[in-house]
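Omission of a single protein chain aside, the complex is shown with its protein chains in their original locations.
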Amino acid sequence: MELANAFLIFANYVLVPSITYGAQLALGALGVTLIFGVLRFSNFSHGEMMSFGTMVTILVTWVFQKSSISIYPLPTALLALPIGILATVCFSLAADKIVYSYYREAKAKPVILMMASLGIMFVLNGAVRLFVGPGDRQFFDGERFIVTASEVKAYTGLAEGVSIRSTQAITVFISILLFVLLYLFLQKTRAGTAMRAYSDNRTLATLSGINSQAVVRITWILAASLAVVAGVLYGLDKSFKPFTYFQILLPIFAATIVGGVGNPLGAVVGGFIISFSEIALTYPYRKVVLYIYPDIDLNGYILQLVPTDYKFSISFTILVLVLLLRPSGLFRG
Amino acid sequence: MSFFGGSNMYGGYGPIKILNGCSISVEPGEVSVIVGPNGAGKSTAMKALLGLVELTSGDVFLDGKSIDALNTRQRVMAGIGFVPQTENIFPGLTVDENLSMGGYLRADSVADTKQEVFKLFPVLGDRRKQLAGTLSGGQRQQLAVGRALMTNPQVLLLDEPTAGVSPNVSAQLLYEISNLKTRDMAIIMVEQNARQALEIADTGYVLVMGENKFTGSGPDLLKDREVKKTFLGG
Amino acid sequence: MTRNIALFGTLFFLFIATGYLQSWSVTLSILNLCLISAVMALGVNIQWGYAGLFNAGIMGFAAVGGTAALLISHPPIQGAVAAGGSGILAALAILLAAFAIVVGVRRFAARKLRRPLVLIVLLASVPIAVRAFSGAKEAIEAFEPASSGFLGGLGLPIILSWPIGGAAAAAVAYIIGKVSLGLRADYLAIATLGISEILVSFFKNEDWLTRGVKNATGLPSPFPPIQNLQNNGWVQDITAWLNGDKLAQMSDAQMNAALKLHSAEVASLIVKLGFAGLFAVVLLFLVLLSELSLKSPWGRMVRAIRDNETAAAAMGKNVGARHMQILVLGSSVVGIAGAMLVTYEGQFTPNSYLPLRYTFLIWVMVIVGGSGNNAGSIFGAFLIWLVWIQAEPLGFWIVDMATSRMTQDSDIRAQLLAQSQHLRLLIMGSILLLVLRFNPSGLIPERPHNRAK
Amino acid sequence: MISVRNIVKSFGGVRAIDHASFDVEAGSITGLIGPNGAGKTTMFNTIAGHHRADSGQIVFQGEDISGLPPHELFARGILRTFQLAHEFPTLSVLENLMMVPAEQSGERILNTWLNRKKIKQEEAALRQTAESVVDFLNLDHLAHTPAGNLSGGQKKLLELGRTMMVDAKIVFLDEVGAGVNRSLLREIGTAIKRLNDERGYTFCMIEHDMQFISRLCDPVIVMVEGRVLTTGRADEILQDPEVIESYLGATATEVVT
Partner (left out) sequence: EEIKMGILLGFTGPAESLATNMALSAELAWQEASKSGLLLGGATIVPVRGDSTCQDSSTAVTAAERLVNSEGVVGIMGPTCSGITVAVTKNVTGNIGVTMISPAATSPAITELDDGDYTFRTVPSDARQGVVLAEYALESGVDTVAVSYVNDDYGKGLSTSFETAFVERGGQVLMNAAHEDGRGDYSAEAGALSASGAEVLVVFGRFDQGGRGIIQSSLDVGAFESFVLADGMISQVLLDNVGPGLEGAFGTQPGSSSEAADRFIQLASEAGFDGDGGFRAESYDAAAVLALALQAAGSADREAIRNNIRNVSNAPGEKIYPGELAKGLEILGSGGEIDYEGATSVVFDEFGEAPGTYRIFEVVDGKFEVVAVR
């Protein structure tokens, strides 16, 4: 009984949030890692691509909502998602054509491409705000909870409960799905191998008859789609605000690096490492321990390893520690 | 006009002029070998044939038609295979994937060709799952040639295929290359291992400072005293 | 060479134009920040341009320098020191003693005993130190929290903090280097970025030391306060001389009012010029040192290491030690700039240390200007900061122009004008992309070293 | 001079060196041959400190040097070249050479600020040496070109040139000959001999060109599958049926003559 309570409280405050946040980071990290893996640069505009795609999705969602098109209990935004993806794919292909392709052909150093992506980031950042302004945008509709903590409490009669939001379930489901698909695509299909070959040695890829433009295009299509999916799911779960999409870039990069850049599996694991280290290490375990050992005298200690003030630091500390043990990330890129 | 080659090629790397009017060509079922001192422009000439180096003047032709307008990939699709001198493998892919990439353009099954390559270079068969970047120097070289063979091209360009390859394998390699003639493949090869290479050559070119210095059949060149002394190490 | 002259000439012209079109005071403000940014960019260039070290922790080192400025110059807060100074000292002393014992143990104790002994020492000392520390911390932070709530500093002249900030940043860089130097470029970048976030969150949250997010304002300036300065006779004289024509036509009362107004402006100009002079001296000095090293076998060795670490090691170069040296030198330059910035602004605000502003923007400066070339990085710093500031009015101007055909009270025009601030980033991004497009290796790229005479 | 004892080195499942032992005598030009993948390069990498052996010992002039980092080995006079050329691409050819000597006073940062004069003198001397090396390698017209723009063979020459910049005790050459024009290779062979005679360098070289090996090397060590198969004089080795079988192939005799 008490053990069940201990587990529920742990699940509610640590497990479920970490898994959700981890999945959100993982989705973002997949896109970053893909661009790095194939095009060989760190794409700083990824966060803004997420934001841009989400913005388009929101605008379309509003149109749908006005004309009462809906897929209740799922959020309408999922219906609008393809259009957001389409817009972002178009944007990124255009950006590649106008900006990145030039440096690729000139065989510029990766840092130049990275700076160019910073430029794109600035441009998108300004553009998104010009369109929808810097404010908070709520676009979630549909059923918010699959089960709430109080429902669980009422049902089980326990003192603790666990709540699961529909957005959490959708996020986890979609990220697992996308991860598996991406992995299969990269490892098992000819196009996937061609992408890896291209990233390894471009001249030789051309000499083998690989269409490098097609490879680049596929990469952007995948990365942009991943970005928009990540952005929309994140926005559904929290809310859409351009500023946060810039801020979330840092943990996404951290996740990418911990896992090993260029490696999709690494991106996913990295996302969860970051989220767990933020949440599990800053959670005060007082109640959990008290459920398990009711008689213990904690003397006022709340059993918090690190204050939440330092949660960002703690995830970076974990990052540095992981890199110390495995200098190229958990899974080699 | 021959089947494949470049005539009167001028060009280089931006302002740096390397090729000064050199011409190289090959017929189906024949082997042309290019020799010359280091930095003569041999590799540059090969790259020019593939469109990897821009020509300021001169023509590259295939099957009687100029292919100057084609880009590298289109030339590859037209049936030209190339093994560069350096960076000639995908280091991050396994040996097996490297070979598969070699057969990327082929519509037919590549399994048979792969088996042939493994027969020619048994070590590649043993290391199918090893990352190519971790192969030894000579193994890399074998893989590079194997990758090009996978394309089953009409024209095969090889830039120093035997560099760093142990004598037994390199002898066999040259033997196999001369065998390819029977498949009507046209082969151009740069070699520093010139004696052996010229022995199987139908035409030999000695390139110096981006110009053809001597041209002749392989055995003829081997006999030429001056060529022997200045380029083949006496 | 002519190109460089043209570029710097253009820059000079832009500054003069700013002076005429906006005001000299704005020009000097921008110039001073340009100089500080240039020092930071120099630090980044030493690391990336010379040696290929991808340090994305610039922000952290700037914050360390800034903290040094605070701790050197702020007058000590007697009450807080009385309340908790001894506790902090005690905690420090305990930790130092423990450290000494650990060092002793590791040197002299039998091999087998080392680990357990070290463990015992740590277990015994750390909790005591923590207890002493947290008591002291609470006492300090409780002391007049609204106006102070921290220990204050040493009350020394703030200029001293420039070298000390540099040294502190160097020390921090040494520790960071020990941890992260083995990493490959992107990994090193994110590790340093992470560590710099940790540093900044330390400065943000340890109120007893830095006053945290409550900010420490009113740091002493190396120059007399403007309010005093403007009443000085000679300032008034200069003002009168500068505005002679205008003043001559005024009545006495008007003239006095105008004189007062203008002398405040002149005084602030004088102070800014003073800062500009100091900053320029620092910048030139650092550039001189850095050029001397770069144009010598040391520079050659460092470039060789950047080109190929394996081969450099095989040629007898101690790659690890050189990387450490460069990380430390470059970071200390950034630290100096951080201290200069806090000196200039007269306040320490930990919340303003943001990666966008201190890491990415500085990197943009280096890359746009031309990495591997000091002149390039400095040019980049000047240009990018100028653009960063002027993008705002420029954005407004662009919208204004673009929509001027619309009626004055058009909604779209109003909406666009209202959001015109966001054009700043858009313009910044476009300029970045344009410059990179036409000068992929920077406006003043690294000189090829092949014509060494 | 250098003694390799029972070295083992594996990469994952591949055992690249399998209990190999051999000695290189002071003053010799020792050849190291063997089929592709025999572990020769790995052996060099291990000796020169780029890899750490799983087990075994390397002794240099009586001192155990296993596991020392490359720059310390260099300081002891142990030099190596790379099979895949490792030039410094943005440095000019001359600079590639001039950076080689260790302990240049100009490499200390304080000296670059305070002791410019001394640096200048040293540089002048260095430049002379470097120029003579460049002349020797027929690269004089490229002295000021970035090394990244050299042709494949020229890069290999540069590799060799670097070993001529300092007074090495022992030089490990990994296939300097591959990709080098044979006429030039002859001259290189002569130079190696001269360095060996006049300056007392010890050489240990990997090479697949049997003509080159038999002209220069004594003794020759044969490695196969990570082990040392045999050691002996070149002419003996070339007749050894096992060596012919695993390495030289049928054309062996023809090559030698």
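The chains carry the letters A, B, C and D, assigned in the order they are written, with residues numbered from 1 in each.
Here is the rule we go by: contacts are C-beta pairs under 8 Å (C-beta built on N, C-alpha and C of every residue); 3 or more make two chains touch, one makes a residue touch a chain.
What you see is a predicted model, and the numbers here were worked out from it, not measured in a lab.
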{"item": "Omitted chain's touching partners, listed by label", "value": "A, C"}
{"item": "Hidden partner chain, touching residue among C:L261, C:V281, C:A402 or C:L434", "value": "C:L261"}
{"item": "Residue among A:T61, A:T76, A:T282 or A:T317 that touches the chain left out of view", "value": "A:T282"}
{"item": "Hidden-chain contact residue, picked from the options C:N205, C:T310, C:Q325 or C:S430", "value": "C:N205"}
{"item": "Residues from chain C at the interface with the omitted partner, ascending", "value": "21-26, 29-30, 33, 145-147, 204-205, 207, 212-215, 217-218, 226-227, 257, 260-261, 264-265, 267-268, 341, 345-347, 349, 351-352, 354, 357, 388-389, 392-393, 396, 411, 418-422, 424-425"}
{"item": "Interface with the unshown chain - residue positions in chain A", "value": "12-14, 16-18, 20-21, 24-25, 129, 133-136, 138, 144, 148-150, 161, 163, 165, 234, 238-239, 241, 243-244, 246-248, 251, 275, 278-279, 282-287, 302, 304, 307-309, 311-312"}
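As a convention for this text, only the chains that are shown with their structure count from here on.
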{"item": "For chain A and chain D, chains touching each", "value": "B, C"}
{"item": "Between chain C and chain A, distance of the C-alpha-averaged centres to the nearest whole Å", "value": "32"}
{"item": "Cα-centroid distance, chain B relative to chain D, in whole angstrom", "value": "28"}
{"item": "Chain contact graph, described as a line, ring, star, complete graph or other shape", "value": "ring"}
{"item": "Interchain contacts (touch definition) - all pairs", "value": "A-B, A-C, B-D, C-D"}
{"item": "Complex interface listing, chain C residues touching chain A", "value": "48, 54, 179-180, 182-184, 186-187, 189-191, 193-195, 197-198, 201-202, 204-205, 355-356, 360, 363-364, 367-368, 371, 416, 419, 422-430, 432-433, 436-437, 440-441"}
{"item": "Of chain B, residues touching chain A in the complex", "value": "50, 52, 72-73, 76-77, 81-82, 84, 87-93, 97, 100-102, 104-105, 147, 151"}
{"item": "Chain D-facing residues of chain C, complex", "value": "289, 292-293, 296-301, 303-304, 306-308, 310-320, 325, 329, 446, 448-452"}
